[in-house]
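A single protein chain has been omitted; all remaining protein chains appear in their positions.
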Amino acid sequence: MKKDLLGIDDLSKDDIYRLLETAEAMREIGERPIKKVPTLRGKTVVNLFYEPSTRTRTSFEIAEKRLSADTLNIAVQSSSVLKGETLADTAMNIEAMSPDMIVLRHASSGACHLLSRICRSRIINAGDGMHEHPTQALLDAFTIRQHKKTIEGLKVVIIGDLLHSRVLRSNVLLLTKLGADVWVSGPPTLVPRGIEQLGVRVTTSVEDAVADADVIMMLRIQQERMQGAYFPSLREYFNLFGMTVERIARAKPDVIIMHPGPMNRGVEIASEVADGPYSVILEQVANGVAVRMAVLYLLAGGVEDEAAA
Amino acid sequence: MPVVMDGDRMGRTLTRIAHEILERNRGIEELALVGIRRRGVPLAKRIATIIKDINHHEVPTGALDITLYRDDLMRHAVGHQPVVGRTDIPFSIDDRRILLVDDVLYTGRTIRAALDALIEFGRPKSIQLVVLVDRGHRELPIKADYVGKNLPTSLSQSVQVHLTETDGRDEVEIQE
Partner (left out) sequence: MKRLLKGGRVVDPANGRDGAFDILIENDRIAEVGRDLPVAGVTVVNIPPGLVVCPGLIDMHVHLREPGQEHKETVATGTAAAVAGGFTAVACMPNTSPVNDNAGVTEYILKKAAEANLARVYPIGAVSRGQKGEELADIAELREAGCVAVTDDGRPVATALLMRRALEYTQMFGIPVIEHCEEQTLKADGVAHEGFHASRLGLRGIPGEAESIMALRDISLAELTGGSVHIAHMSARQTLDAVRYGKSRAALVTCEVTPHHFILTDERLEGPIPYDTNAKMNPPLRERADRDAMLQGIADGSVDVIATDHAPHHYDEKHVEFDHAPFGITGLETAVSLCFDRLVHAGVITLARLIELLSVNPARILGVSGGALTDGAPADISILAPDLAVTVSAKTMRSKSKNTPFEGWQLRGGVAATIVGGRTVYANPEFQDLRI
C-alpha cells in the first residue's frame, strides 16, 4: 500500500479487501462503552478542509479520536485563503509542525497530488474537486457487503450528475475492480467523455438502468458546481431521473438504495425512498467512521524512512 | 521439529486446567472466559466445553483482539500493519472474574495489551491468566495463574502451537 490515499487508483484489490476487513473490526469499537483504542496515540492528524463539509469532516474527526490521535481542524474558507496564501504555502506551514497525516478536502482536482509532492506527511484524500473521494467509495463498498456479502457480479447502478461527481469516479473504479456489473445513468449533458472506457454501461434510460439492480446509488445534483445549461429544470430532472417508489419496483426485491449525502429531496430522490425500507443511507454514515478508522490505521504505520521513500 | 505436546496430552492438560479453575474459584456464576486472538479463542472455547461437561454450567466466552493495543504497532511498513481481528465479548465484564486465555506466554507484552483492552470494557472483579505453554523470558512483570506446561526455551527458538480449529491438528512444537 502506498504512503498516501489519493484515490482508489492507489489501491489494489487486496488493499481494498484488507481495508474492508479492518473496518469490520473497527466497527465493533463503536459499540463498546468506551469507544477508544490507543492505536494512534501521540499521532497528529490535520483535517484541512477547503470546502465546507459537516458529514465527512466530523466522520474523520470521530475516527481519529477513536484511535486516540490528536486532531487539528483547519477550515479554510476564511483567513489565509482570503489573504491569498497558496495551497503550497499553507501546506508547507502545516508541514513545519510535523503532522503525521493530513486529510485534505479541496475544490480542485489533483490538489492532493500537489500536497503529496510537497509534504512528507501521509495524505488522505477527503475529496478533491471532481476527481476522487476514496473513503466514500470504501464505505459504500463496506455497506454493500454488509447486505450482499459479495460485490462480485452485483448489478450496481449509479444515477445522477456523473460529470461533476468525485463519488462516481471513485465508486466506478472500486466496484469494477471488485468485479461488479456497473451501470451509470444521467442526462447526456452530464456524462463524462469516455467513461465507458472504465468498464461501465452508460444509459440515459433510468428504467433500463434500475431493471434488476442489486444496488442503486443516487448522486447529488451539484448545484454549486454547475455553471449552466445541463438540464432545463430540477423538476424535469426529477421526472426523468429521480428515484421514486415506482422506479424501485423494477429493481430486485432486496435492492438497497444508497446516497453519499447530503440529499436534495425531491430532486434526485423522493422522500419516501430516502426514508423507505430499502434505504441504507444512514448506515453509510455510520459505516464512514469505521472505514475511516481503518484507513487511518493502515496508513499510519511505518518508520520515517518509509515515508521518505 | 520436536513435538513437546501431542493432541492426546493437550486434551488431558486442558482438562486438568479446567479442574484447577473450578477448584480455585468458588463462585462459578461469576466466571467468564476471554480468549486472546487467535489461538486463545479456541482454547477458551474448549475449556468452556470441558467445564460444561463437568458441572453442566455454561461459562460465557468471548474473543478479544489486542492488535490495536500492541506497543510495537507503528514500526511496520505502511499498509503492512498487523491484521485487526474482531473483538466479540457479548456479555458485561463488570464484577466478573475474567479468565484470560492465550496459547503461549512469552514476553508478557500481549497480556499487557490484553489487560489494557479489557479494562475498556468494564471493571471486572478479577482477571486471571490461563496459558497452554509458558516459555519464559518475561519482559514485564506478568505471571500466569494456570499453566498447561512450563517449557524452558532459548531466545533463538520459537514455540508453535497448532490447534485443530485453526491449523488442522493439535500439537505444540519447538522450532529453531
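Just so it is clear, A and B label the chains in written order, and each chain counts residues from 1 on its own.
The working rule: a residue touches a chain if its C-beta (ideal position, glycine included) is under 8 Å from a C-beta of that chain, and two chains touch if they have at least 3 such contacts.
The shown structure was predicted, so the numbers you read here are calculated from the model rather than taken from an experiment.
Every shown chain that the unseen chain touches in the whole complex is listed here: A. Touch with the chain that is not drawn comes from one residue among A:Met130, A:Met243, A:Ala270 or A:Leu299, which is A:Met130.
Interface note: of A:Arg18, A:Arg169, A:Arg247 or A:Arg292, the residue touching the hidden chain in the full complex is A:Arg169.
For the options A:Pro99, A:Gly160 or A:Pro192, the residue in contact with the chain missing from this view is A:Pro192. Touch with the hidden chain on the side of subunit A covers residues 86-88, 106-111, 113-114, 117, 128-132, 166, 169, 192-195, 197-198, 227.
The rule is short, and it goes like this: only the chains that are shown with their structure count from here on.
Averaged Cα coordinates give subunit A a centre that lies 39 Å from the centre of subunit B. Those residues of subunit A that touch subunit B in the complex are listed here as 1-3, 15, 18, 21-22, 24-26, 28-29, 32-34, 36-39, 43, 67, 122, 294, 297-303, 306-307.
Remark: subunit B residues 65, 67-69, 73-81, 83-88, 116-117, 120-122 touch subunit A in the complex.
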